[in-house]
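As you look at this complex, bear in mind that one protein chain is not there, while each of the others sits in place.
On to chain A.
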Amino acid sequence: MALLTVDRLTKRFEGTLAVDGISFAIGEGRCVALLGPNGAGKTTTIRMLTGLLQPSSGAIRLEGMKPGQDLRAWIGYLPQTPAFYGWMTGREFLVYAGRLCGLSAKEAYARSDELLARVGIGAAGKRRISGYSGGMKQRLGLAQALIHRPKLLILDEPVSALDPIGRREVMTLLGELKSETTVLFSTHVLHDAEELCDDVLIMSAGRLAEGGSLSGIREANRQPMMSLETEGDSRSKEWLEGWLKRLPAGFEAASATPAGARLIVRDLETARRTVIRELADADVRVTKLEVGYTTLEDLFLKAVAHS
């Protein structure tokens, strides 16, 4: 069952169409990644979902929400760059956030201490936030998003500001959280999405380029692929350039790598034979020839490049 349904959501800023009529649904209990390069419209979409930005048009519906009920009570949100009152301690901020969400003072204190420990800043809870590092603020931001046990947790690039260790810790934490609640998080790192998510939404230039379950998308877009790399000497390069221009039937260039290319092919067997023959004839200095199937990475790059 869909917890969140978004219908033709559009946001136009003066001059730019940041989000261009996207529609999708998020099932209850799913973990969804909103993927896209810089400027794709991820933050704009998320800010509309949280009610911080009025959509130019389109509708957002939460299942089970009665008309007139406050949508914000169900959502926990971590902005891309969370902001705090520097004069408060981390614990004070969490208690404040909890009480604003309707927790009693006692509950708010208990929940704050629990969450401070859980996000790994238990010891810093009594210090002023003005003395926190960026990574600590990110963790505090995650804790305040969780304070009222939201039905839908929305995180805008939760790990991009963290060092590798922090990143690992927060990814592990998100892995635990996804069994407790529905999670939507944005990222521009495909690997993070693949590691955690059930579903992905790939955005590019304000549009939804691809969306669905990770396995479904992988299956539907699995194509025979060939990856070729050379030493990068001038003769090999020349040959590769020429060859890419007059590709035989059944080949299609997918993307260029520094000293090679990735190609989508129609039939693996014929393609392999053709390429090996041509390489031998032209005496190309091959370093790598890989024959297999496209990955999500190829799809992501293709979706993003189309814009």
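What we mean here is this: a residue touches a chain if its C-beta (ideal position, glycine included) is under 8 Å from a C-beta of that chain, and two chains touch if they have at least 3 such contacts; residues count from 1.
By our rule, contacts and distances are computed from a predicted model.
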{"item": "Undisplayed chain, where the name is taken from the UniProt record, one of \"Oxidoreductase\", \"Type-4 uracil-DNA glycosylase\", \"propanoyl-CoA C-acyltransferase\" or \"ABC transporter permease subunit\"", "value": "\"ABC transporter permease subunit\""}
{"item": "Footprint left on chain A by the chain that the document does not show", "value": "50-52, 54, 70, 72-73, 75, 77, 79, 81-85, 87, 96-97, 99-102, 144, 148"}
